[in-house]
Structure formats: structure tokens, C-alpha cells
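Only one protein chain is missing from this complex, and each of the others stays in its spot.
Right after this comes chain A.
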Amino acid sequence: MSKVLYKLLIGGVLASSFVASASWAADTIKIGEVNSYKAMSAFLGPYKKGWEMGLDEINSQGGVLGKNLEVIYRDDNANPGDAIRVAEELRTREKVSMIFGGFLSHTGLALTDYAKRRKMIYLAAEPLTDKIVWENGNDYTFRLRPSTYMQVAMLIPDAVKLNKKRWGLVYPNYEYGQSAVATFMQLLSKAQPGVEFVVEQATPLGKIDAGSVVQALDDAKPDAIFNVLFGADLGKFVREGNTRGLFAGKEVFSLLTGEPEYLDPMGAEAPEGWYVTGYPWNKIDTPEHNAFKTAYEAKYGEYPRAGSIVGYTSIKTIAALIKKAGSTDTDDLIKAFSGLSHNTPFGPITYRSQDNQSTFGAFVGQTALVDGKGEMVNFRYVDGADVQPSDEEVAAMRPAN
């Protein structure tokens, strides 16, 4: 009895869910997008708005190769296994020409490997891990956002200038935190021989015991602190640190903290005088960025976040890519992608032919409290091309395909 019902159910499943998409409209170019929308909604909401705005712009200007672009997006549940499943669905059922997206390192790396396996172009929009373009890089994968290495390298000149001897390190206990700290130690030791790393706190992601960690850092009496914490961990850490006076008389260098996604939730608690990488959305005064900002605010009634820029630029990259390639054939796309240049709200970028990393940069500056909320001041834009290791080092890390 139950058996029969089960079969009926399976039948229903087959009928309703497995059928290839009815939209056989041949006048669109389908692009797949995979991301952890649910798990990382605070970051990927603005990102999605960014690519939606870019998509509207592209299509209102007549699309690419005479066709409209169409983005089909899927949630990967912050899980590489699910990322592969939805990528397979996009490939087989939706028949997309290429995919983009990714936020977390492991889903990004899984898609990188998948791209190579299925010979499909993947533009890694947000994931930061160096491995996507270096150790695990391949011909099919390109990355937009500045990597962990690049973000760390952007902070090094200021750190060297301050010439502090004793450093404390605090980071979330997973690949992003570990590799950021490893890069920081390596680059700083090279630039400033004799530097000491006196304390190291690896905290479980999302579950920092802020009080104990702050005190352990303080007890080691470092002159400066390098921080990789973000999100809720950062908020807890900063509040405990402020109350306990951890930051008094110490310089703090912090990755990504200048991005509105991380700075704004802290409100009046935002730290002052930290050296950070980020996105001072309200102070950048260039024609490209003003145009982007005005359009974004008009469309959504809110200010852009770092994710908005990344999403917007991703889809613009894809449009420029297909236009240059003249087709959606993967081999043509690969040829066109290497060395592809186009303009972005941060100025022109190029996808480097040596490792498929774009030269998209970020802003480096200091945090300050303005009208009771955190902002970036004294900032400058660092071009991604200026914070790369030498081409020989890159070639040594990248596997020969």
C-alpha cells in the first residue's frame, strides 16, 4: 500500500521537478549563479542587488551579442556538496553558458574544481582564498575580488612604517584566518626583521569567548595587534576590548573591517584608529563611483555595501567577456578572459593572464567615529596589481594545466 503511494509520489516528482526548463527562449544567454544566500544573507543580499542592477543596465542597453543576459541563481546552503549539486542542475537542466558566484572559501574551491572537471567557465566573485588562483587554480576559473594575500599585503606598508616589535594575532580558526595570519607573519618578518609574534588566539568561528581572548591578548602585552575576526565575533571582541581597555596604546591592523558590512553593525562601538581594508562608500568621489552610487541608491533606496560593488562588477565582467569573445563557447571565453579589461566603479581592471586574478583593488585607511558611527578616513585606493608576489612566485604556486 505504502509502496504504491511511494511510486505515485515519485511519479509526481518526476513530472513536476525533473522536466527540463520550459523556457526554451533562445534569445537569452543564460548565466548560472551559485551562492550561500541563506547562510550569509547579510552579505549576499547587497551582492545580489548589485548584480541585478548590473543585469538591468546591460539588458536595457541591448544585452550582449544581440541577446539579453539571464541570470539563474541558486542557494548552495554554505555547503560544497550542495554547491556541486546546484551547479550540475544549472549545467544539465538550465544549460547555462558559465557560472559565477561563491562567497565562502570551500564552496569557491569546490566550484573551481568543478569548473575544471566540466570544462565550464567559473568567475569566483567573492571568495578570498589564495588557492582559487594559485595552488588550485585552473584555466577555467577566474577571480574578481582581491584575495586574502592581496588584502594582507595592502596593510603591510603601514605596519612596517609603525615599526612595532611585539605583535599579537587573533583570527577565526579556519582557512581564511589561518592563511591571513600566515601571510601577515611572512610578509612582515621579511619587511621588518626581528619582529616578534608574542601571542596567538585562534577562536572558533562565531563562538569566540571574547572576555578570555581579550584578556589573554592583553596579558601578553603586545605593541600592536593583527585581527582577522569579522561579523559577530568582531562585535563581541571590540566591545570586550573597549571595556577592558585592550586597544589603548596599541595599534590594530584589521582585515576587511572597513567594509560597511562589518563596520556598520558595530554602530557607536566601532573602533577608532584601526588600520583596515574596506570600502568607504560615502567618500569616494570619482565619476565612475558616483554614477554607480547614484543609480544604486535610486534603485534600492539604500547605500551600497562592498558586496553590491562585487555583484555589480561581476555581471559587468561577464558582459564584457562575452562581448570580447563574440560567442559563449568555452574555448573562446577562456581566450577572451585572459587579459580582459573593463571599467568598474573603482576604475579599470584587468584579469591577469598569469593567474586569472583580476586587478580589482580595495581601499586602505583608518577607522574613525563620525556622528556616532564608524567610517574610514585617510584612505587610499590600492590597485590589485600592486600587491602581488612576483610572477615567478605565482608561476611556482600554480599547477601546470
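A few points about this structure:
The rule we apply is simple: a contact is a pair of C-beta atoms (placed from the backbone, for glycine too) under 8 Å apart; a residue touches a chain by one contact, two chains touch by 3 or more; residues count from 1.
The definition used in the following text is that contacts and distances are computed from a predicted model.
Missing chain, UniProt protein name, picked from "Cytochrome bo(3) ubiquinol oxidase subunit 3", "ABC transporter permease", "Electron transfer flavoprotein subunit beta" or "NADH ubiquinone oxidoreductase 20 kDa subunit": "ABC transporter permease". Note on the undisplayed chain: of the listed residues A:165, A:190, A:207 or A:335, the one touching it is A:207.
Considering A:232, A:291 or A:395, the position touching the chain not shown turns out to be A:232 (whole complex).
Seen across the whole complex, the unshown chain contacts chain A at 1-7, 9-10, 13-14, 17-20, 37-38, 41-42, 45, 74-75, 77-81, 84-85, 88-89, 92-93, 105-106, 109-110, 112-114, 117, 129, 131, 136, 173-176, 178, 199-204, 206-207, 209-213, 215-216, 218-220, 231-232, 235-236, 239-240, 243-245, 264-267, 269.
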